[in-house]
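Missing here is one protein chain; the remaining ones are kept as they sit in the complex.
Chain naming follows the written order as A, B and C, and within any one chain the residues start at number 1.
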Amino acid sequence: MSKPIAIIAGVGPGTGAAIARKFAATYPVALLSRKPDTYEPIVAEINKSGGKAIGISTDVSDSKSVKAMVEKLKEEYGKDVTCAAAIFNASGAFVRSPFLELTEEIMDSSYAGSVKGSFNFSQATLPLLLAARESSPHPPSLIFTGATASVKGSARFAAFATMKFALRAMAQSLAREFGPQGVHVAHAVIDGVIDIPRTKEWDLGEGGKIDPSAIADAYWHLHTQPKTAFTWEIDIRPGVEKW
Amino acid sequence: MSKPIAIIAGVGPGTGAAIARKFAATYPVALLSRKPDTYEPIVAEINKSGGKAIGISTDVSDSKSVKAMVEKLKEEYGKDVTCAAAIFNASGAFVRSPFLELTEEIMDSSYAGSVKGSFNFSQATLPLLLAARESSPHPPSLIFTGATASVKGSARFAAFATMKFALRAMAQSLAREFGPQGVHVAHAVIDGVIDIPRTKEWDLGEGGKIDPSAIADAYWHLHTQPKTAFTWEIDIRPGVEKW
Amino acid sequence: MSKPIAIIAGVGPGTGAAIARKFAATYPVALLSRKPDTYEPIVAEINKSGGKAIGISTDVSDSKSVKAMVEKLKEEYGKDVTCAAAIFNASGAFVRSPFLELTEEIMDSSYAGSVKGSFNFSQATLPLLLAARESSPHPPSLIFTGATASVKGSARFAAFATMKFALRAMAQSLAREFGPQGVHVAHAVIDGVIDIPRTKEWDLGEGGKIDPSAIADAYWHLHTQPKTAFTWEIDIRPGVEKW
Partner (left out) sequence: MSKPIAIIAGVGPGTGAAIARKFAATYPVALLSRKPDTYEPIVAEINKSGGKAIGISTDVSDSKSVKAMVEKLKEEYGKDVTCAAAIFNASGAFVRSPFLELTEEIMDSSYAGSVKGSFNFSQATLPLLLAARESSPHPPSLIFTGATASVKGSARFAAFATMKFALRAMAQSLAREFGPQGVHVAHAVIDGVIDIPRTKEWDLGEGGKIDPSAIADAYWHLHTQPKTAFTWEIDIRPGVEKW
């Protein structure tokens, strides 16, 4: 039986990269994003520092692309490849807009990125997670990254919040279906701005941005929980955050 | 200024019909469903008993169909037609299925019926609701029908719950955006089986099914709330229900 | 069988008075507050305008005082007095304080007013509510007034929020226990400032304060729900409120 891998969807230079680094300390990792230039730096970094990483260009909103990704995994790791951890860190675009200015295209795109994407990803990875129940050192885990908008529908957030609420529903439904089968499904409400290159200029005061490596540590902790003690949901925010 | 109307999407022989009857006591009502045979009986009933009702065949998931519906309203009630109450009682199909047996088509259809439908309906009716702020006897109201699955992602409910969670997010976001503008947006969690022809044979014991006219009364109460006292969410269930 | 009455605890010149007026249109009402000068004006007003009201000086946090109140009801309405609606609108004092400046006395007093009070009131009224199931025109109802602090533990609200959360738990537990027995237990989250004499000077802008008669209307609607369609919880806030 081959060693199970970790699969991380949504690997930019922030949370996804931090999660990849963390899980790469234990598992070979497959990093998914639409374009190679997003995953290439972190793939190189992990391979250089003794881990094992591959990148696969994948559009999670496209089921064919997700199926092709699984085929690549099988080429790389063998037909019996299994998965110890699958992390859905992708998202439809963040949109903030007066409701009457939203377009169908924005809604469809938000659905495709967040809901369809997580659906395709979960359907592709759950069989590999179920197959890892014997070989994985920890219960195979499927973890979804949510946001404030997963639990609060703020004004002008109709496009973003609908799909984040939907993602949370999927995580909860999967937790209830697959928990009894030994797969740990969890959802994280990231309630704050993450400290990544894109937010570098944002001045949120001392300690006002979430350290992405702390998110990775939390996901790792979730992954290591034994099957008698699964957490379904955690929230993560800066101590100074108003909430 | 013409008298504002009520628009009800999703008018079958149950909740939608009961809501139509209730609002028809005060407003001319426009009843939307995909096929005429769904709305014809209740349209006839209302017109016979002294109310004023029209039916418009509308596929809420199709923005063109929704725009055509608005054009018909303008033909019927004048270019300056306004809306005192818009009720979104439609839904994507109810699906209960092991997650790995769900298909993309089911997800897309659930999205189209519940999220895209409510989006199209809200975009079409909000301008008419805003326009009724002066003439409506009560704050113009946009009310969404939810379900248990709006707040609980049960096992095997991934398709249905994702879209019901999403609908709830939309209702919450719209409530926060349009409440300050004088439009009352509300969401009802219908937590139980409704007593309609389709559920006639289901034996849930004495009092085990929700009377649809009680849902209509609750929606009417929501509609009559003054703008200093808006309810965003109510839950409705049989007294004997386990929850 | 004597006509059932309504009992309202916490009757000041605001919400309690508005509720009393509303329910007095249908039932004889018994109004409870610690001191006669709180209930006397509204008792006089109701009796003058054709209703029937009595006031009973009651400290709901004191079980003996609550038992004495029930005895007075029996003297007044007969040993077989029953109750169609019992409204718990009392509360421990509102306290906002840095946590480390709170005292045991404040905590104890908050517990006494909100939790012990609602406990005593519920234990005294539930037998009368159960006894009214046949005679009451609507399902006998026990309604609790909550606040923003019932669902959000804000900074510096430890004393107030603990007891409002607790009150909500009691309402929920009672709804689940007594709903199947035909008594409707409901909880209202009053999420905003109520427009009462005490808040007259507070400038919250146009429409920024909740009209107490709208709260009374909502409670009356809850009371009229049939037993197949009980609402457990509603929230009420000004349309302009940020939430």
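Going forward, a contact is a pair of C-beta atoms (placed from the backbone, for glycine too) under 8 Å apart; a residue touches a chain by one contact, two chains touch by 3 or more.
Since the structure is predicted, the reported quantities are computational estimates derived from the model, not experimental observations.
S.K.: Sort by label and list the shown chains the missing chain touches.
M.R.: Computed over the complete complex, the missing chain touches A, C.
S.K.: One chain isn't shown here. Among C:I8, C:V43 or C:A161, which residue touches it?
M.R.: Touches the omitted chain: C:A161.
S.K.: Among C:C83, C:A132, C:A171 or C:A229, choose the residue that contacts the chain missing from this document, as touch is defined above.
M.R.: The single option touching the absent chain is C:A171.
S.K.: What residue numbers in chain C mark contact with the hidden partner chain?
M.R.: 63, 98-100, 102, 104, 107-108, 111, 115-116, 119-120, 122-123, 126-127, 149, 152-158, 161-178
S.K.: For chain A, enumerate the residues touching the unshown chain of the complex.
M.R.: Where chain A meets the chain not shown: residues 139, 176, 179-180, 182, 184, 195, 207-211, 214-215, 217-218, 221, 224-241, 243.
Definition applied: only the chains that are shown with their structure count from here on.
S.K.: Where the centres are mean C-alpha positions, what is the separation of chain A from chain B, in Å?
M.R.: Using C-alpha averages as centres, the distance is 34 Å.
S.K.: Averaging over Cα atoms per chain, report the distance between chain B and chain C in Å.
M.R.: Distance between chain centres: 32 Å.
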